[in-house]
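With one protein chain removed, the remaining protein chains of the complex are shown where they sit.
Labels run A and B following the written order; every chain starts at residue 1.
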Amino acid sequence: MNKLLQVHDLTKTYGARTGCANVSFDLYPGEVLGIVGESGSGKTTLLRCLSAQLEPSAGTVAYDMRVKGLTDIWSLSEPERRMLTRTDWGIVHQNARDGLRMEVSAGANVGERLMAVGARHYGNIRTEAEDWLTKVEIDTGRIDDLPASFSGGMQQRLQIARNLVTQPRLVFMDEPTSGLDVSVQARLLDLIRTLVSRLGIACVIVTHDLGVVRLLAHRLMVMRRGQVVEQGLTDQVLDDPQHAYTQLLVSSILPV
Amino acid sequence: MSTQLPTQIPTGGYNFAYLDEQTKRMIRRAILKAVAIPGYQVPFGSREMPLPYGWGTGGIQVTAAIIGPEDTLKVIDQGADDTTNAVNIRSFFQKTTGVATTEKTREASLIQTRHRIPETALSEGQIMVYQVPIPEPLRWLEPREGETRKMHGLAEYGVMQVKLYEDIAHYGHISTAYDYPVRVNGRYIMSPSPIPKFDNPKMDNSPALQLFGAGREKRIYAIPPYTSVKSLDFEDHPFEIETWDGACAICGATDSYLDEIVTDDTGGRIFVCSDTDYCGERVEAGHKGADDEEKAA
Partner (left out) sequence: MYVAVKGGERAIDNSRLLLAEERRGDPAVPELTLAQIDQQLSLAVDRVMTEGSLYDRELAALAVKQAQGDLIEAIFLLRAYRTTLPRFGYAEPLETAAMHLRRRISATYKDLPGGQVLGPTFDYTLRLLDFDLAENGATPEAEMAEEPLAGAMPRVADILGHGGLIEPETPQDDRPVGDVTRDPMTFPADRDARLQALARGDEGFLLSLGYSTQRGYGKNHPFAGEIRLGEVAVEFVPEELGFPIEIGEITITECQMINQFQGSTTEPAKFTRGYGLTFGHCERKAMAMALVDRSLRAQELGEEPKAPAQDQEFVLYHADNVEASGFTQHLKLPHYVDFQAELVMVRRMRETAANNATPGDDFEEAAD
């Protein structure tokens, strides 16, 4: 199978401060990678570099483009890169307000990506939006309501629908469940797991919550002070952590 | 300066058409660029004019840059030649150029307008100059200039369609009534200036050159003759224009844009052509409005 994403020696520095350093990994289609670490460990910087929101200081992020094959995303022109991020990729933000257009209806939020790539049939756009609202368990009667009137969990599910509507092959998620009640978290995680496996989407999920990665991630990367200190299959890393820091992390959250 | 000024023109101590020749050249360069890239907003060094911003300073500068002594100028505001803004601008050019002016659309080589396109079809060789208050059609969706320029550059117009989607979702149809956005030559989304959407179809494939000037916002843009101008819509909710049940009370026209005139304070109203020249021509040709027919009867 072809690699979907190939990251090599990725480094981001801010002046003298290091965001993340020398990160390398491969991601295959349909694979879910969890990145864990405490706040300040560099995991969000890494995610922003991977998802073309932040230009790295060194290293490459190569993506398997549908036509060109593996291509460094920073060698693409800005239009190509922007097109990639809004069609073949999805980005689910920690705060739904950053990922949604709060001033337009739920239907428009889901439909926007379709319209951005040229959909011009109102009825079809609406049908598709309804379909996706159903998939993320939002009552289609709410299609014309503003996201502001939604609960936190609904907003996150709407954000997911908005991203998945163009059938991306790769989705980045930044702490998608933090800030939600425990029961709401569980439902959202369940939904993400179902959608990701049913649609075969590859995922990079950043979280400080080991419970989230245990449920969703096939593989795990543990970050500390900008460095990857340990990586491997999720169960392996969590059940038999090698690095002292990972051991500390695991022991501090048990039981999952 | 190597400018050739037309001689014997009463210009009241100012240069022909008020602007100095350097400035006119700068504006003409902007116009040429605008014509070369239909619908693209070209920044230009807009000058302070002896007319307040928002009152047609952009249109005046465009007209001043292209007007010549041989031109015949028509100025309209709201379709009429005799409204305050039109009178002011016409007298400005009479004073500073001495060119012939007309109220007849057919006779004009240059038509400066605010908010309307004449009903009489334009022809080759004519130039329309539009006064534009807010040239950026994406401004209401994105206030930042840096971001809107990027959206135009990359033709990222999804958000514009989102606005139309919202209209249909909430009202059952697109609710923009004037300044209805268009796509020019299949590329740039453009503000047609605050003309009623009734006038939008007249821009499409017009034989006349159409120039747009926004003085305060310092932008010029253009539609060359015979260029496609499409009003944004959805396949299943196509663009449509206003219709009236009645006809013009003066000339009986049913195909022109009608203004509503309130005749008393109990809801009485009549409709008359907004284009006064068109209306007058029809009356001269013997057409009658409903009121006159009643009287005759």
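Note that in this section a residue touches a chain if its C-beta (ideal position, glycine included) is under 8 Å from a C-beta of that chain, and two chains touch if they have at least 3 such contacts.
Fair warning: this is a prediction, and the values are worked out from it, not measured in the lab.
The residue from B:K24, B:K74, B:R116 or B:K202 that touches the chain not shown here is B:R116. Chain B residues in contact with the hidden partner, per the touch definition given at the top, are 14-15, 18, 20, 43-50, 52-55, 57, 77-80, 82-88, 91, 114-116, 133, 143-146, 171-173, 175, 177-179, 194-198, 216, 218-219, 242, 244, 249-250, 257-261, 263, 267, 270, 272, 274, 276, 291.
Quick note on the criterion: only the chains that are shown with their structure count from here on.
The distance from the centre of chain A to the centre of chain B, with each centre set as the mean of the Cα atoms, comes to 48 Å.
Chain A meets chain B in the complex at residues 78-79, 82, 101, 104-105, 107-108, 111-113, 115-117, 120-123, 125-126, 143-144.
Within the complex formed with chain A, the chain B residues making contact are 153-154, 156-159, 161-163, 165-166, 168-170, 233-237.
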